[in-house]
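As you look at this complex, bear in mind that one protein chain is not there, while each of the others sits in place.
Coming up: subunit A.
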């Protein structure tokens, strides 16, 4: 959803505006109220609780300074989860961007008859991550899953939910599957803004399709690709929550998980509010950094846009 918004500050202000002191507040009031109550309050709360250790029986809390942070950062399980999250982000982003781009380039080329392909590829956008997780879980099911049969044919006994790497394979496949449509839509609309004159010139200059793609299409798609890169990283970090929850089902045992899933498990299942809050704040910093990078880049983008 964050994908909806891109650079904005660069466009000039309206020449004419209303000059009333009170009316704008009326129009802003609902949004402001929601933002203050449901965004700032909990965000501040997260920062505050990250400095406390809550009594497990609910009898008050003790100020512990940075202890929750040092505990989290030095915990080997936290480090393993962070490493997995980074790995997972890279793989999901690379695969879903790559496949999305490939399909978009082909769909752009096939002008006649591209409709049905587009419809099939796009419709998966509407499927919720937990639904994707449920269907994926069945496809990777140890008993009835065709994927398990496929892997078995190649001599690998797939044990999703039991074996760390097998679960990783399943969760990654489902996450990539779910994200391809989004990338496909953006790449395709990016490709369709390449002017016909440029395409025709490219056709004369470069005979090989691959060279045409590398030297002309790819640079033109670079801004879209960068925008999608950030969106895909945040997708892999956060929106895959439901996929993990459906496949792993609260049983972390020997299963991989992302940082945000650990925040949830520690907070809601482990009742470690301080530790969970500290992890939240660390994640907040990561996302904030990502978003700032995105906006900085997009401001530059305006110049050659």
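Simple rule for what comes next: a residue touches a chain if its C-beta (ideal position, glycine included) is under 8 Å from a C-beta of that chain, and two chains touch if they have at least 3 such contacts; residues count from 1.
In this text, contacts and distances are computed from a predicted model.
**Student:** Have a look at "sn-glycerol-3-phosphate transport system permease protein UgpE", "Heme exporter protein C", "Cache domain-containing protein" or "Pyrrolo-quinoline quinone repeat domain-containing protein" and point out the UniProt protein name belonging to the hidden chain.
**Tutor:** Protein name of the absent chain (UniProt record): "sn-glycerol-3-phosphate transport system permease protein UgpE".
**Student:** Which parts of subunit A are in contact with the chain that was left out?
**Tutor:** Subunit A touches the missing chain through residues 1-6, 8, 11, 14-21, 23-28, 30-32, 34-35, 37-43, 45-46, 49, 99, 102-103, 106-107, 109-111, 114, 116-132, 134-139, 143-146, 149, 177, 180-181, 185-186, 189, 199-200, 203, 209, 227, 234, 238, 241-242, 245-246, 249, 260, 263-264, 267-268, 273, 276-277, 280, 283-284, 287-288, 291.
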